[in-house]
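The structure appears right after this line, and notes come after that.
Yeah, one chain of the complex is gone here, protein chain that is, but the others are all in their spots.
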Amino acid sequence: MEYVTILLDGLAYGMVLFIISVGLTVTMGLMRVINLAHGAFAMIGGYAAAALIQAGAPFAVALALATLGVAALGALAELLLYRPIYRKGELSQSLMTFGLTFVVIAALTSIFGPGVRPIPIPSALDGMMNLGFRAYPTYRLFLIVVGLALMGLLWLLIDGTLFGARLRAAVDNPRMCQAVGVNVRLLFTVAFALGCGLAAFGAVAGAQLMPLDSYYALRYLVLFLVVVGVGGLGNFRGSFVAAVGLGVVDTFSKYLVPNAAPYVFYGLVVALLLWRPDGLMPARSAS
Amino acid sequence: MTASFATDPVLNVRGLSKTFGSLHVTRSIDLDLHAGARIGLIGPNGAGKTTFVNLLTGVIPADAGSIALDGRPIERLSAERRVRRGLVRTHQLNALLLEETAVDNIAIAIAERDRKAWRMLRYGAAWRACVEEAHDWLREVGLARLANGRVSELSYGDQRLLEIGIALSLKPRVLLLDEPAAGVPSGEAHAIHAMIERLPRDVAVLMIEHDMELVFRFAREIVVLVAGGVYTRGAPAEIAADERVRAVYLGRSAA
Partner (left out) sequence: MSESEIIRPVAAPARPGLPLLAGRLLPWAAVIVVFFALPDRLTLGANVFIMALFALSLDLAVGYAGIVSLGHAAFYGIGAYAAAICAIHLTPDPILGLVFATIVAALFGLVTGMLILHTRGVTLMMLTLAIAALAAETANQAHAITGGDDGLQMPELEPLLGHFHFDLWGRTAYLYSAAVLLVWFLISRRIVRSPFGRSISGVRQNVRRMRAIGTPVWGRLVATYALSAGIAGSAGALAAQSTGTVGLNAMSLLASGTVLMVLALGGMGRLYGAFIGALVYVVLQDFAAEMDPFRWMFVIGALMIAVVLFLDDGLMGLADIVGRRFSGRVR
């Protein structure tokens, strides 16, 4: 295996992690709610898209419908399930969202049955692309491009729009934000829906790298949380750095030391969290 | 600084400094506290009074300077160890165990002071002794009637008194009072003022307070902090007459 190829694989994997996790950093940083159900929303999107594709829908349509559908579902969940727990402690929050994950896993499995739900690569993305110095799978390049594009879009959205300014203000100081008349409740709902939609998008687009099966929501949950924690709660740039960094490290260690890969990964995570308990890029300055 | 005492100071602070980024929040502060000292620390908002207390108590690490308690350096000790050496503070906002009773709040502190708080299985007599002593301290601060009341149900003024009672039960060498009367309704303030007058004579006390009447009645020396540094210091009468101090306060309040 050549290192450049491994690096590209790592980047592709990291981008998928980023796309899925970025919504979680908003939930945990902005709403300060422990959300262990983020993987469940991603999983719903993946399963829905798989079903649509099986029914004959094109990949792009399935991707779009799954993203929008899960965003709507996320808004609903925020209203019905998350609002009552904002004021409760982190324990109640983890319990409720843990439970939600179990319910989602159970429901999806009883509807669609156990086993992997395949999302085939669309023909346009199948095959190899010549990069000049080597050929590389188009699908993975697509992931890298989408991840970078999303990062750029978020940058514009969060640093360049009123919505973004409000979001940043709410992360920094929710009370002040409320006091100056920002509708924080609405902001929460919209941000939560957006995060869930992105999770679904990432799950569908990255299904080749992170296969959709019954335990998807639990298996990758720790991964998403880790990206958010290492990046710094509420900091999407931190999430990007953490996701790409961890993706590359994990991919390299899987190629180089296959048996020790989980140790490298979690060892690095533990070390990073101990070194910087507030993440690499904490959103709020310590006060 | 002129030391008018023959004895060595209990607390000796030299060149204590702290910067946050480019902001000098504490500029090379020197301070001596002798046994029985009553020093008031005043200054306009943002002068760095609370930062100074946090540096002394070890809540945040200092960039430079030395702190010695009874001649032994403590600037490298953790906040908890400084407390066990006798450097005790009260908090501006309440930091009480709200689910416990008033007497247990003090008994827990006494157990800690007497190194009994690691006891898990054999503790009956030791704990009873802590509770008994805690009742004495409650009488001392005038809360005996509320000994078995839950702290969350005490009035704000009584909570402040309990805060002082906990600090006293630790038998401090140096006591830092961080705005002991802040936010207490006027009806309850007299009890706190009276308590402050009755603090044990041998304890060195440093009080931070916005209530000028209280500070000038209590303190025998006043240190004025401006922009992180000591602006001036002296007897209350001198400070009260100092035009520059008045200007600092007026200047701030006019801004």
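Order of writing sets the chain letters: A and B. Residues in each chain are counted from 1.
In this section, a contact is a pair of C-beta atoms (placed from the backbone, for glycine too) under 8 Å apart; a residue touches a chain by one contact, two chains touch by 3 or more.
Keep in mind it's a predicted model, so treat the numbers as computed, not measured.
Enquirer: Out of B:Tyr123, B:Tyr231 or B:Tyr249, which is the one that touches the chain we can't see?
Expert: With B:Tyr123, B:Tyr231 or B:Tyr249 as choices, the missing chain is touched by B:Tyr123.
Enquirer: For the chain left off this view, which of B:Val13, B:Ile108, B:Val141 or B:Ile164 is in contact with it?
Expert: Spelled out, the listed residue whose C-beta touches the missing chain is B:Ile108.
Enquirer: Return the single residue from B:Ala37, B:Ile74, B:Leu146 or B:Ile164 that touches the missing chain.
Expert: The one listed residue touching the chain not shown is B:Leu146.
Enquirer: If the hidden chain were put back, which of B:Val141, B:Ile166, B:Ala181 or B:Ile222 would touch it?
Expert: Result: among the candidates, B:Ile166 touches the missing chain.
Enquirer: Spell out the interface residues on chain B facing the chain that's missing from view.
Expert: Looking at chain B, the ones touching the missing chain are residues 57, 59, 79-81, 83-84, 88-89, 91, 95-101, 104, 107-109, 111-113, 116-121, 123, 126-127, 130, 145-146, 148-150, 153-155, 158, 166-167, 170.
Enquirer: Since one chain has been left out of the picture, which residues of chain A touch it in the full complex?
Expert: For chain A, the residues touching the absent chain are 28, 34, 36, 81, 84-85, 88, 90-96, 98-107, 109-110, 114, 214, 218, 221-222, 225-226, 229, 233, 259, 262-263, 266-267, 269-270, 273-274, 277-278.
By our rule, only the chains that are shown with their structure count from here on.
Enquirer: Whole-Å distance, chain A centre to chain B centre, using C-alpha means?
Expert: Centre-to-centre distance between chain A and chain B: 48 Å.
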